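The other protein chains are all here in position, but one chain of the complex has been omitted.
Chain naming follows the written order as A, B and C, and within any one chain the residues start at number 1.
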Amino acid sequence: MPSLGLPIYGQQSGLDARRWRTLEEHDAGAPPASREFQPGADLAPEGLGRRSFLQLLGASAALGGLAACQVPREKLVPYVRPAAGVVPSVPGAYATAASDRGYAVGLVVTSWEGRPTKIEGNRDHPASLGGTDAIRQALVLDLYDPARLAGFRHDRRDLSWGAALAELGALARAHEKDQGARLRFLVEPTSSPTLADLRARILRRFPRARFDAWSAFGEGQAREGARVAFGRPLDAVHAVGAADVILSLESDFLAHDGDPLRHGREFAARREPANLNRLYVAEAGFTVTGGAADHRLRMRSADVLGFARAVAAELAGRHGLGALAPLGAPAAGPHAKAAAAVAADLARARGRSLVLAGAAQPAAVHALAAAMNDALGNGGKTVTYRESVVFDGAGGGVRSRLGALATELRDGAVDTLVVTAWNPLHTAPAELGLRESFPEVRSSIVLAYREDETVRAARFRLAQAHFLEAWGDLRARDGTATIVQPLVAPLVECTTEVDLLAAFAGVGQLGAYRIVRDGWRARAGFGPPPPPAAGREAAASPADTNRGVPRDPFELRWEEWLSAGLVREGAPAPATVALDAERVARAIAAVPAPAAGLEARVVPDARLLDGRHSENAWLREFPDPVTKLTWENAALLSPATARRLGIASGDEVELARGGRKVVGPALVVPGHADDSVTLPAGYGQRVQGAVGRVAGFDAYPLRPADDPPFAAGLEARPTGRRVLLAITQGHFTMEGRAIALAEDASRLGEAAHRLDELRGAQPTIHAPADYSKEEYRWGMAIDLSRCIGCGACTVACQAENNIPVVGKDQVLRSREMHWLRVDRYYEGSPEDPRSVSQPLACVHCEAAPCEYVCPVNATVHSDEGLNEMVYNRCVGTRYCSNNCPYKVRRFNYLDYRGTVAPSLKILQNPDVTVRARGVMEKCTYCTQRIERARISARNVGRKIGPDEAVPACAQACPAEAIVFGNLNDPASRVSRLHGDARRYDLLHELGTRPRTAYLVKVRNPNPELA
Amino acid sequence: MSTAQKTLEEVHELEGPPVLVGRPGDRALTESLLEPVLGRTRRGWLLLLLALGGGVTFWLISLGATFAIGIGAWGNNIPVAWAYDITNFVWWIGIGHAGTLISAILLLFQQKWRTSINRFAEAMTLFAVAMAGLYPIIHLGRPWLFWWLIPYPSTLQVWPNFKSALPWDVFAISTYATVSFLFWYLGLIPDLATARDAARDRARRVVYGIMAFGWRGSARHWQHYRIGYLLLAGLSTPLVVSVHTIVSFDFAISQLPGWHTTIFPPYFVAGAIFSGFAMVMTLMIPARRLLGYRQVVTERHLENMAKVMLATGLMVSYGYVMEHFIAWYSGNAFEQFAFLNRWEGRYRAIWLAQLFCNVVAPQVFWFRWARRSEVVLFVVSILINVGMWAERFVIIAVSLTRDFVPSSWANYAPTWVDWGLLFGSISMFGTLFLLFLRFLPAIPIFEVKELRRELEHGGPGVHDAGPGHAVEEVRS
Amino acid sequence: MRAWVLGEFEREAALLAAARTLRARRAHAPERGSAADMKLDLHSPYPLHGADEALGLRRSTVPLVALGAGVTGALGGYLLQWWTAGVDWPLNVGNRPPHSAPAFIPVTFELGVLFASLAIFLGLLFAYFRFPRVHHPVFEVEAFRSASIDGLWLSAEVDGAQAEAIASDLRALGARQVSIVGEALR
Partner (left out) sequence: MSALFTPRANGIFKAVLVILVAGAGGTVAALMGYARVPYGTGQQEQIQQPVVFDHRHHVQDDLIDCRYCHTTVERAPSAGIPSTELCLNCHSQVWNKSPLLDLVRASWFSGQPIPWVRVHRLPAFVYFNHSAHVNKGVGCVECHGRVDRMAAIEQVAPLNMGWCLDCHRDPYPRLRPLEEITSMTWMPEGDRAQLGRELARKYDVKPRTSCYTCHR
């Protein structure tokens, strides 16, 4: 791997991976060298490793759990050459970025002696602000996936990278004679400047070659909409926080669309009573954004345009926004009243309002949204437009993206097709016939991370490097760039998209590191790179780069970029735009009137997106934020529709549209639009690994041949069979209990009095222990008003605390192990309910019911008031769980550690004990982080700072809904929140005095719609 | 003679049947009572043993699975972390209460009719407690660490938590098992000596000789023996009450709706006696038939036990009523929901079965014919056994399925291992009991002899006595 | 050398009478040899009413033993809990006071009962009965096997010289059969 033979700033230990990799081969059983320094990580009674794939398949591979009792004298394996910048047993943090639909999400990754174990958001990155989503959190698991592709094969011949490079070079040269007329590339949409350069180089070398970009659920429609409205494909950047009134036209902007993490942060900040915004969501499926809405207007996706036009008409007619007159159409149907109210609200908030359109909606809707924002004077205030930094090929819908390529393939006009887009054979509409034509391509080259359908059909397959192993770069929506730096040498033989394209650009031998670095040297306006040899020299010996000042002035800048994870240079300024209402009107007119009948909506799955995360066990077991369904997908439909079709949850249904059939379970979702069936895609792939195979059906066959990905004409009939759906939450109503409280802002006043019964001191026999003298009194506050229920905290907790995946079978037995669950409750009619999400982990009661029932003192209170769970003392009576009113304790019914590949063992967080069979476990407030902070603070004789000890959940939360800190510090945020007027204690009447306080969710409904 | 017959019938009418039919000589009595022990092995006994052997195998397999796979081999989950395991435990412990109760309390109350059935009941107690004692260990996630519940100076310097009800259990169960055993064995010693002396072959004589520790019926021994035996009875009486009280604390001290109930201690003790008597009945009726104990275990015994079952059954029913009343009266929504859930919830059928078996069925015992009909007694006693198991399941598991936070509600379904442990333990219990019947005197011979003396003491025996006398004798 | 004189009687009354007479004689008629060290005992398959009085046995001390042991157990039990939970390592368990008397009652009680019961059982067998004593001179007499079935026996442990005299006394007192076991025979 030439690119990785070179050092990474502050990262030499990563390169040492080669060393411990050989150690692994040499002695697979033994943990890698550097781990040996970890007192907590060595093989011991509680053992190591978990997540046996056997268990994922449901087989109880726990026999022999009685084994791990004898402690062998294990080895202490030091470095041969110390890795500079690495203190064994002290984790380092390195900035990098992951791609989200081509854009950068800035990350900071924790690494133990060169083993990345935990992904967190980069506070300074515009698309993260410190937050992450469940998917980003789970990416680290892929790195260690023993089932990932390794090596390079050409027609069943295994090749070294050198050989592969040579063959690619030869292939490229062969295309020079006809200028690459028969050379095609199919790539992921990406904002990488380096890849842009390489594409340019390649097109200079092969003028007649072409790059197409494909991902099943791109933002093509959005850019197309911008093209319609403003004449060129721009990215709309929404300042959600600046808007008082927001209308979402099926835009799931808090979870999927735009910069969800930034949106979430900004939106949450506006959900505090002081400066409440108001959110209207018009959507078919129940989304995270819908759950956060003040008014959720359920309608089929096809009817969204009609509603938007109704609003436009109102704005034009009643509120004097004449510009919208040609675009509007009088309201029809059930939502007329709503349209009027929404329009009035928007009009009142000119310049402080915002209209967003969902990625799935046709370009016309995006254009209309743009027009409305324009008319409302939101331009430049709540929405700005930027030249898209993402290469999106032809852009637009499926046909305009893939149509040309599909035809060429069918006509055999392509000799070489290089595919770096994820599994097009699975995601592309069957009408395009890729499945048939692709295998005919003479040399089809596929770069992929895992075995999949496209890989199977390819002649030439290249194993792709994980982004934590690869050099690269990405831009955020606003143009801010981040250098993607590897934290570890590849665990297997693999390469990167940069290296692959470089091979066609004729610079393959340079390697990604050089290419990326030199590219940035040029962009930053530094002179030409020093001759490679010197460059290698400079970097190759760690000593030089770390001792004293680097020789090359560019080094300084480069190191800055890497350590900050940000490159501010070269970010394009906002574009000035002029709306072309005519074109918008024409586009709207061009949209066919919504057809009657049952609508099929093929949507990206909340966890697997288009299916690329199908093999990620964390995401598979991560409960869908709305349905709480794990491991598989289901056809989601409204209670009324289900009744009409005679379908109940768990019924297997046969869904047919346009001659294509799929069979899968149905799941009734309260609040889903009637006459519409939501079908999360990405499951049931033809080629799957152990994880993917567990469950799920492929929804793509029902996707229309062209965008939008929804269409009427679906037929559904129950097959009579039943499917057991592993849903983690059994009951979605509160039974009138004060569990997750929500209140209208207007009624917050009287609510305060009722809240007094849910907080404060209570009569008790034993005087409460006094913690006021302690230096720290840890506590947590969860603001339900901020929480959007995305569930990032759940996966963050899983990654931080070595929480095992138990498999569908065990989830069905309600034995899931997530310490932190996000409960979701519905209020009101099942047809059109409102929902509240409530993250719930151990609340660390001061008078803990779990403690006094434990016969062996395995769970007791710490001097700082933490409810400690001592795994090694636990004998497993499970009495504590029985007596826990919150039911937040989790029990290792089987040996969930299993017997896993060494690669998965080294994913463990060495700071957290891996629990054995028969042991109870629960949230510890991330005590390992507290203790680490405590020790480093006390070593230099100071107190723990406010943001030093932050639990994984609070760290990950994009909405900052979870706040943790020292209650004995009156200035701390958590203290203030505990004193907040909205604060209440869960199950306060039990007198458990929880340390985690909740803040009532505030709703801001429009009185006119009351 | 005819007068004697007549008076005897009158006596039956007035007092119910005698506690001892006829006046066999001591030697005759000894031979008849020792026949099952010293006589040849019966074929029926062998067949029964083989049949139960199958169940025991199932039991062993289930135990093996539990240890090898872990508690995950069961249907337990979160929230239902206790289910069949603790249900079986409480059920067996409850059954284990009749023995000591019959032996001790009835002894203190000078109830003559206890005499011939107490050993029987005590043995049953021992085996039931043995079955029960297993669950607190195997229900642990890490059973090989069970000894952490015992207070001993460990290098960890950590002690058990005496605020938890589980260490209380450990002490209560082990004490109860020990005391029951001592009580039982002390009672056995004179009869072992009898067996030693009555046996013909040397092997038996040696074995029983060793077990009898050299008892020679010395009056000097009898003096201490009787006082000691009485004292043990006196100690066992509060003990037997305390044990199930403590078992009920496992639930009463928690705060789970359906567990957190102050009436539990008396209600559990009553239930224990209820199920215990039912089990004695279940075992006694066939044994009485097969082993020809009719003479010493008379209708009088059956009838009195039926009365006790009726009484305790009513107490248990009262418990059910009170639970519901308190739930309603407390005005606590969680409590109220927990009890509504029994009527309307998913496990309704089990709750209704429990009501039928424990509340309705025993009511037949208001009628004398039912109290004296072996068939009715047998059927009803079986029903009560089932009903009491259901009661414990409803209290333990069903309460857990629906607690405070609705999001964590979940249901419970047993696995084959759960069933194996239930039916297996029943088979094991039966096996132990069969062995007891075969190898140890199941009827306390010396006490029967004493009883006979006492009956004769106030004058000649029932048969040739005037009604007045007879009435006294039999009442005593 | 010691000898044991065994006599079997038909009826309880006779047996008890014989015992009384022998005791009386020992008291009033020393001239009939030094029978002062004669140790009388009765053997029966069930406890005999009046035997204590006939042999002039003092009140049994078993209850005192039981009481002592019981109190020790209970006290020990409470101290154990108080020391482990309240003194050695007082932990904050669910905000309960480390030394919480109500919670300590059950174990205290159980230990009291356990100790008392053990004291009674072990005391009886090993202190009062001096068991195990599977061999005893009286077992030498084959007929003595009836003592645990239906026989009523009187045994007198006497100096060998007295044996014959006592034997004749027993016959005179109506013993059905009399036999002498001398130490020599053992």
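Assume a contact is a pair of C-beta atoms (placed from the backbone, for glycine too) under 8 Å apart; a residue touches a chain by one contact, two chains touch by 3 or more.
Everything numeric in this text was worked out from a predicted model, so none of it was measured.
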Contacting the left-out chain in the complete assembly, out of A:860, A:907, A:944 or A:990: A:860
Candidates A:88, A:433 or A:1005 - the one touching the absent chain: A:88
Touch with the omitted chain, as defined above, among A:353, A:614 or A:927: A:927
Interface residues of subunit A (partner: the chain not displayed): 19, 22-23, 33, 36-48, 71, 73-82, 87-90, 860, 862-864, 866, 868, 870-873, 911-914, 924, 927-928, 930-931, 935, 938-939, 941
Subunit C residues that touch the omitted chain in the full complex: 89, 132-136, 139-142, 186
In subunit B, positions touching the absent partner: 152-158, 196, 202, 205-206, 209-210, 214
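To be clear about the criterion, only the chains that are shown with their structure count from here on.
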Which of A-C and A-B has more C-beta pairs touching across its chains: A-B
Chain centre separation in whole Å, for subunit C relative to subunit B (CA means): 31
Euclidean distance of C-alpha centroids - subunit A vs subunit B, Å: 60
Subunit C: positions in contact with at least two other chains: 91, 93-94, 96
Contacts with two or more other chains, residues of subunit A listed in rising order: 849, 852, 854, 857
For the subunit A and subunit B complex, residues of the former touching the latter: 60, 62-66, 729-737, 739, 810, 813-815, 821, 823-825, 838, 840, 849, 852-857, 873-879, 881-883, 885-887, 889-895, 916-920, 986-987, 990
Residue numbers on subunit B that touch subunit C, as the complex places them: 25-27, 30, 151, 157-163, 167-168, 171-172, 174-175, 178-179, 182-183, 185-186, 190, 193-194, 196-198, 209-210, 212-228, 231-232, 235-236, 238-239, 242, 246, 249, 445-447, 449-450, 453, 457
Residues on subunit A engaged by subunit C in the complex (per definition of touch): 766, 768-769, 845-852, 854, 857, 860-863, 993
